[in-house]
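Before any comments, here is the structure.
Heads up, one of the protein chains got dropped from this complex, but the rest are sitting where they should.
Here is chain A:
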Amino acid sequence: MLRTIGKRLALLVPTLFGLSLLLFLWVRSLPGGPATALLGDKATPEAVAQVNRLYGFDKPFIEQYLTYMGKLLTGDFGVSLRTGRPVLDEFATRFPATLELTAIALVFAVGLGIPLGYWAAKHVGRWQDQFSVFLSLGGVVIPVFFLAFILKWIFAIRLGWFPTDGRQNPRINATHVTDYYVLDGFLTQEWDAAWDAFMHLVLPGIALGTIPLAIIVRITRASVLEVVNADYVRTARAKGISATLIRNRFVLRNAMLPVTTTIGLQLGLLISGAVLTETVFAFNGIGRFLRDAIFYLDYPVLQGFIIFIAVIYSLINLLVDVSYNLIDPRVRVQ
């Protein structure tokens, strides 16, 4: 197991290397090059030359790339052109927000998705099944942006049950220890702060979690149906093993295998999906910052953030494979 993990981590290095090269090429292929991205396409040749000199864009490509990689390896991701702060700092201050949001979305998607999928499988062909299929179809079809907007309009603005935007009510004087606001509330025992931070996560969490929810429902349903009809389940039933035991030991455990993979893949998508949700709820995470970076062609941020997301995505995939190993002994043998 450890060897597998080691191998996978080692594989991450060339992957990221390739990605960084592609990104680097991409930024330099923007019309007119990065100097134009910075100054606009009406910039005078003198200004372009000055910027090229300042940033070293006039040096040979290989030299530029090696300098960039050298800095990257020492944790220097450059400075955001828009805010003038180090990319790493910008990322660090916003990442907890997005992670918190992603966690809630995942809890929502998994917590509701697995029972719903199971419920549908159990009542296959009946209204419960159709209801679940309809629900999951809706989840995939409705754009995240639109859903976020509708949820906000109904539950925050019309009904006033939830806050409209942000991570915390500024009127609550919360102490921040870790920058994970809900956790901070628990750590400092400021219960109202924890609750307030949680309430801020509910609507964006649901909006963000809906697509994964829909997918998890369908995968769980299909997977449970498959396992239920498997020979070993029939045999177990024939042997008179109790229904609860069959459900827990045989059906759920085996059916969870494809679901785990799906959850892992969805987690990566959640982080990128946060761009839209965070925009609607003015949520100060990496999603909204990435959107601004695209808007302002803030390419040090774009380069840095995409590499971060790639690392996270790769690590999640690794985690999925590890959990696969733990759930299914057959994978281990192979």
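Basically, a contact is a pair of C-beta atoms (placed from the backbone, for glycine too) under 8 Å apart; a residue touches a chain by one contact, two chains touch by 3 or more; residues count from 1.
To be clear about the criterion, contacts and distances are computed from a predicted model.
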**Request:** Could you tell me which of "Amino acid ABC transporter transmembrane protein", "Hydrogenase iron-sulfur subunit", "Peptide/nickel transport system substrate-binding protein" or "Biotin carboxyl carrier protein of acetyl-CoA carboxylase" is the UniProt name of the chain missing from the displayed complex?
**Result:** "Peptide/nickel transport system substrate-binding protein"
**Fill in**
Which of A:Leu12, A:Leu72, A:Leu187 or A:Leu225 touches the missing chain? It is A:Leu225
**Fill in**
Residue list for chain A contacting the dropped chain reads 38-43, 51, 54-55, 79-81, 83-85, 90, 93-94, 115, 121-122, 124-125, 152-153, 156-157, 160, 163-167, 169-172, 191-192, 195-196, 225, 228-229, 237, 242-244, 246-247, 251, 279-282, 284, 288-289, 295-297
